[in-house]
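Working notes, beginning with the structure itself.
What you see is the complex with one protein chain gone and the rest in place.
Chains here go by letter, A and B, matching the order in which they are written, and residues are numbered from 1 within each.
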Amino acid sequence: MLTFVNIVVAGLLTGCVYGLMALGLSVIFGVIRIINFAHGAMMVVAMYFVLVANQKFGLDPLVAMPLIAAALFLAGYALQRGVINRYIARPEHEQFLLLLAVSIILTSSTLIAFGPDARSVHVDYAYDSYEIGGVLVDKVRALAALGAISGVAALWAFFRFTRTGKSIRACADNHVGAEVVGLNVKQLYAVTFGIGATCVGASGALLLLLVDVQPYIADDYTLLAFIIVIIGGLGSMPGALLGGLLVGVSEAVSGFVIMPSLKSMFSFGLLIIVLLVRPQGLLGRHV
Amino acid sequence: MNLLISSTMQRRSAMALAFFVAVMLVLPLFAGNYVVSMLVVVLFSAYVGQAWNLMMGYAGQLSLGHALYVGLGAYISGALFVHYGLPPWIGMLAGMAAAGLAGVVIAALSFRFGVTGVYFALLTIAFAEFTRIAFNHFAWVGGSSGLYLPVVTLTRDDIVHLRGSPTMFYYVLLALTLAALALSHLLLGRRVGFYWRAIREDQEAAQAAGIDVFRYKVAAVALSATMTAIAGALMAFYDNNLYPDTAFGISRSIDIITAPIIGGLGTLFGPILGAFVLTMLSETMTSLSANLGVNGLKQWIYGATLLVIVMLQPAGLWPWLKTLLRLDEGKL
Partner (left out) sequence: MADRLNRREFGLGAGATGALVMTGGRCRAQAQVPPLKLGVLAPRSGFEALIGQGCQRGFEVAVPLLRDMGYAIELMSADTESKPDVARVQAEKLIAEGAHMLCGAWDSGQTAAVAQVSEQHGVPLVINIAADPKITEQGYKFVFRNFPNAPMLMTGALSLLKDLFEVTGTTPQTAVLMAVNDTFGQAAQNAINVLLPKLGMPFRLVDTITYDPQAKDLSVEVAKAKAARADLHIGVTRLNDGILMVREMVKQRYEPMGIVSPGSPGFYERPLIKALGKYAEYCFSNNPWMDPNQALTKTIDAAFAKTFPDDPFDINVGFSFEAALIAADAYKRAGSTNAQALVEALRATDIANRVMIGGPIRFDEKGQNVGNRLASLQIRNGKPTVVLPPTNAEAKPVFPMPGWSQRM
């Protein structure tokens, strides 16, 4: 029983980081309606930056998180403004191929720069764990989850209280209406992509605490982000977080109850069911 | 439509096609096994690209999980051969049936529930991945250790049992590719082809015009799946070993779609051209990066090439090449 609780807790904590990662995708898809297949690749690049900061300057990923978030915001903004903007009205397969090409370039760049072996970050508390009422809580996981929650909170505040945030939500709700009202949609799209990239960067920094980085993990995380976003509901921020938690816990539980090697199969099965039965996801608005 | 295209243009297209076929027919007589085995890879890609093109280029449905049908065709024909000694061409029929059924199920479920566009694409990925992991645990087909087909070394080619040299497979695949080309050409000129293009352009308008959109979309997926399974079965007997991760994997699905998109979506010859260009590019890169010894350089150049083509020639290379060769208004 205790093992089960341990696993669920670990799943919830990991789920928080997943939620932040998926949030980036949800924001981009919800507003710009573009499938960012380079999502995982962007995150891997961010992870490598944080790794280098850790190895060269001894920077803890938690400290590096806001820095990488800012850096990726600029990169995302530039990417959208420079390249992606022209593809918004284009057919899906062209968008897909464009972002696939970007993803391949990013992944192979990390491969050239760092090689194929997995690398991990070194923090002093890497092997520590808390014991709370018999439940073993991994310290690193707990801190990563805290980082993720603060990231999500900051984002929520941005969208709720700032002018730009509200304008972006307006764009998402009604593109034409937003333009009619005088909002600079092109600029807002770029900002949105930048924010999506910010989430990706921040979650990458946190994820580096939990997993080892390798060029080949990019596609797995892109897919995972999609699963979470669709289950949670597109365009819904609480949905992304809820989706993250759900996937984190269900992966853990299915692994424990059935067989861990079937974990992903379970997640994909869930995705199929959600897509067929409730495509708007748990908290999304009707498609 | 035929009246609008000058007879000169049509003749030019026909001549170009005839020239291409002639070259492909005699190539193995001059080229060694290395070139032939490379061309086998090209033809695999060209044929499957054509199958995928039917679904995407004509009916407008983006499938990112086409490896599912390749894998089903390969594993079913392979496993039936290993366990029951079933001849490959018969096992292939079983594989085609399974793939066709899978296609119908996926399409019917999706379209009935109104899942289209990006969501449909993601659904196809989910089904392919689900099947991949399932096969990794399926002992009857060897699970993740792979399925090995017993190999018999013969001194001559045996097309009935699909045992022979790369040259034999080359001609089989060439025949298939040309057959797919002919089939696409045929369908385009008939009612089903027009309906598909109408659905691709504007699904709601097509529905309003009285077309049974649901039925034609499912038909496109089923046909595409069944055709793809044939290539899967051939792959099983050519490679003689199958692994779920390579057969059903997402990298295979991505490889399947890059050739037709680069070559030219919705054109007859596009997938074939795309397959040639990409395989040649890949081989050149292999030699280059082997000499330079930089791990990852080949993929980088591959990605950069894709990017350049998507940005400069989004309709694909074939339309551009057609203009160059002045085959513009031909039927290809």
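Keep this in mind: contacts are C-beta pairs under 8 Å (C-beta built on N, C-alpha and C of every residue); 3 or more make two chains touch, one makes a residue touch a chain.
Because the structure is predicted, anything quoted here is derived from the model rather than measured.
Chemist: Which residues does chain A use to touch the chain missing from this display?
Modeler: Where chain A meets the chain not shown: residues 3, 6-7, 10-11, 14, 115-118, 120, 126-127, 129, 136, 138, 210-212, 214, 216-217, 220, 251-252, 255-256, 259-261, 263-264.
Chemist: Footprint of the hidden chain on chain B, which residues?
Modeler: 32-34, 37-38, 41, 133, 136-137, 143-146, 148, 150-153, 165-166, 239-241, 243, 246, 283, 286, 289-290, 295-296, 298
Quick note on the criterion: only the chains that are shown with their structure count from here on.
Chemist: Chain A to chain B: how many Å between their CA centres?
Modeler: For chain A versus chain B, the centre distance works out to 33 Å.
Chemist: Can you list the chain B residues touching chain A in their complex?
Modeler: So the residues of chain B in touch with chain A come to 56, 62, 64, 109-110, 113-115, 117-119, 121-123, 125-127, 129-130, 133-134, 136-137, 250, 254, 257-258, 261, 265, 294-300, 302-304, 306-307, 310-311, 314.
Chemist: Given the complex with chain B, which residues does chain A contribute to the contact?
Modeler: 35, 83, 90, 92-94, 96-98, 100-105, 107-112, 115-116, 215, 219, 223, 226-227, 230, 259, 261-262, 264-265, 268-269, 271-272, 275-277, 279
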